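As you look at this complex, bear in mind that one protein chain is not there, while each of the others sits in place.
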Amino acid sequence: MSDTAALRVGVLGAQGKVGTAICEAVSAAPDLELVAAVDRDDPLTDFTDNKAQVVVDFTHPDVVMGNLEFLINNGIHVVVGTTGFDENRLDQVRAWLDANPEVGVLIAPNFAIGAVLCMKFAEQAARFFDSVEIVELHHPNKADAPSGTAARTADLVGAARAAAGCAPMPDATSTSLDGARGAEVNGVRVHSIRLAGLVAHQEVLLGTQGETLTIRHDSIDRSSFAPGVLLGVRNIGQRPGLTIGIDPLMEL
Amino acid sequence: MSDTAALRVGVLGAQGKVGTAICEAVSAAPDLELVAAVDRDDPLTDFTDNKAQVVVDFTHPDVVMGNLEFLINNGIHVVVGTTGFDENRLDQVRAWLDANPEVGVLIAPNFAIGAVLCMKFAEQAARFFDSVEIVELHHPNKADAPSGTAARTADLVGAARAAAGCAPMPDATSTSLDGARGAEVNGVRVHSIRLAGLVAHQEVLLGTQGETLTIRHDSIDRSSFAPGVLLGVRNIGQRPGLTIGIDPLMEL
Amino acid sequence: MSDTAALRVGVLGAQGKVGTAICEAVSAAPDLELVAAVDRDDPLTDFTDNKAQVVVDFTHPDVVMGNLEFLINNGIHVVVGTTGFDENRLDQVRAWLDANPEVGVLIAPNFAIGAVLCMKFAEQAARFFDSVEIVELHHPNKADAPSGTAARTADLVGAARAAAGCAPMPDATSTSLDGARGAEVNGVRVHSIRLAGLVAHQEVLLGTQGETLTIRHDSIDRSSFAPGVLLGVRNIGQRPGLTIGIDPLMEL
Partner (left out) sequence: MSDTAALRVGVLGAQGKVGTAICEAVSAAPDLELVAAVDRDDPLTDFTDNKAQVVVDFTHPDVVMGNLEFLINNGIHVVVGTTGFDENRLDQVRAWLDANPEVGVLIAPNFAIGAVLCMKFAEQAARFFDSVEIVELHHPNKADAPSGTAARTADLVGAARAAAGCAPMPDATSTSLDGARGAEVNGVRVHSIRLAGLVAHQEVLLGTQGETLTIRHDSIDRSSFAPGVLLGVRNIGQRPGLTIGIDPLMEL
């Protein structure tokens, strides 16, 4: 029966570390069928020959635009994890999609569902609390502090509070060692911990009279992108045009 | 200017433990004015005489219906924390409101904003994860296990997963001591910790490949109802008719 | 039988907030008997008249030395929570104790057992890990950051690592916002969070390859001094001379 047929999925960059994991995840999902695993020496026509309906692209900024042009023009939906998209590139993708209005393309900087939810919930909850602070914890080889995700979360929290007209957060600190109260991003204090034995973790603490709410995301393995990629694969066909980030697919 | 005038607020049950705290919270809020603090020996006409626009009722099931009839018929919005509302009582309140369609009444079982958000976020996130379990932690004088809030959260999580067609949660446990894996509520494992030094806490753990999301609510003081009551006071006037629970006012 | 008789306990400063709580705690303990509750207008001879064996002093720096002289010279053990002891005062106490070598006096800056253990365990564990950082979390009315306890913990951790010849902690941070990586105390990073809804909390994070150990202390009520005071009351009689801090009584 056609409505229970597995979705036909292709993978581009299939021999890379991420691509390999995605091939495995697709093969393991009963509602998906891996019909083409393409790497740099294989022709893109493998996707059309094998009637792929959705292709996942984790390749390289140098080749991703060529891949997208081919896939969109052949009516194949695409889930893109490759980085390097600026406004020019996005405009080009939109132009190709205008000519193929039934095709859906998802371009996402972060496929970790938990990270996306952590950010979203923090933003939603921010205006109901007197105080919000963020602690991000990473392995000690990380070069930047705070993490990009923490800075982005602080930005969203600060913006939500400004939009809601929240009062400044209470803070009676009058004597302090340099750095004790963390960095300030859009009015929100962010603290960066670097510790052997950690991978990537973030905690948003929100407090008001007599109660606190804590939203924490722990990522302990790079494989955490897989569920988000499959979410994209399953849903992008119902969402023609360009979608940025997996949040819109989550319909929160 | 009328749009910056403080909202005129009355409190019913003003000398009770909760009522006292609400009187203080209203008095401390610059956008609210406490115009009438009424307890059992005072006339309800104190509210009309003092032109109260919203009244907070934390009284007793025996008297709350009389209070509501008077307030609604006098065009005063009401925020109700008193318990004991069954469908009969709610129908009666709806009937009074039909006759006074501009009046808003909020009846809420739980005014702790953090608890409401914890439950809401758990429900929203549940379908994106392979596993969800709940840990609730309370002082050792609590009589029931699990807590009502934890059981309600598990119910919402279970229902959200059923509606989304989620697979059963993975669990390879084959050898187990009685009780180790907790109680099951609507397919969700719930664990109850009773510990001296705790008050009321709940943690919802959600996990998928390589990542977990944890949503935790800590309530350490009964005063944690106050911000939720003020949220109701400030918003119920814009929401004619009967509202159950503070969630709808939070516009998540 | 004499060895099961309750220990005869007196309280000095019995009407203060802390003193009241201690009187209640002593009265509630089956192995202790409250034989004298003395406040500023009562004579110290109440303790000798009622044969107190141990007295708890939570009074004021102005009067505590007079209290100690009387109690020590009358052979009564003392547990002191009053502040303001410098080396001069301690020397004076030692002199009185030299003349009464059977008497034990405990002077402690912090009676919260959990706080003392958190500090002790952090110190013990510090040398086995590559990284140690401290997060302390308090209500937003606190004036100093970091807290005195966190600074003291960092000092102990730093000293333990130096004594064991530990390598510097790994940290590849090369781009950072001001304050993101916290304050440095004796080589240990300390992060201070100020949040409505919190009281006093501290978390010590220790990490090495593939694993982390976290030691957390939560104090949500000033009554948390009571178990430490009773520990002192029960044990100081077996410990003649001056004892500083409750750690030695805990025999860890």
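The letters A, B and C name the chains in turn, as written, and every chain counts its residues from 1.
Keep in mind that, in the parts below, a contact is a pair of C-beta atoms (placed from the backbone, for glycine too) under 8 Å apart; a residue touches a chain by one contact, two chains touch by 3 or more.
The structure presented is a predicted model; accordingly, all values stated were derived computationally and were not measured.
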{"item": "Chains still shown that are in contact with the chain withheld from the display", "value": "A, B, C"}
{"item": "Chain not shown: contacting residue from B:V135, B:I215 or B:V233", "value": "B:V135"}
{"item": "From C:P101, C:P168 or C:G210, residue that would touch the chain that is not displayed", "value": "C:G210"}
{"item": "Of B:L90, B:M169 or B:L242, the one touching the omitted chain in the full complex", "value": "B:M169"}
{"item": "Residue of B:L205, B:L230 or B:M250 in touch with the missing chain, whole complex considered", "value": "B:L205"}
{"item": "Contact set of chain C toward the excluded chain (per top definition)", "value": "112-115, 117-118, 121, 124-125, 128-129, 206, 208-224, 226-227, 231, 250, 252"}
{"item": "Residues in chain A touching the chain absent from view", "value": "197, 199, 218, 220, 224"}
{"item": "Missing-partner contacts on chain B, residue numbers", "value": "129-131, 133, 135, 137, 140-146, 151, 169-185, 189-198, 205-212"}
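Basically, only the chains that are shown with their structure count from here on.
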{"item": "Central chain (distance from its CA mean to the mean of all protein CA atoms)", "value": "B"}
{"item": "Angle (degrees, nearest 5) of the CA superposition of chain A onto chain B", "value": "180"}
{"item": "Chain of greatest Cα-centre distance to chain A", "value": "C"}
{"item": "Separation of chain A from chain C, taking each centre as the mean of its C-alpha atoms, in whole Å", "value": "47"}
{"item": "Intercentroid distance (Cα basis), chain B paired with chain A, Å", "value": "33"}
{"item": "Junction residues of chain C, two or more chains touched", "value": "197"}
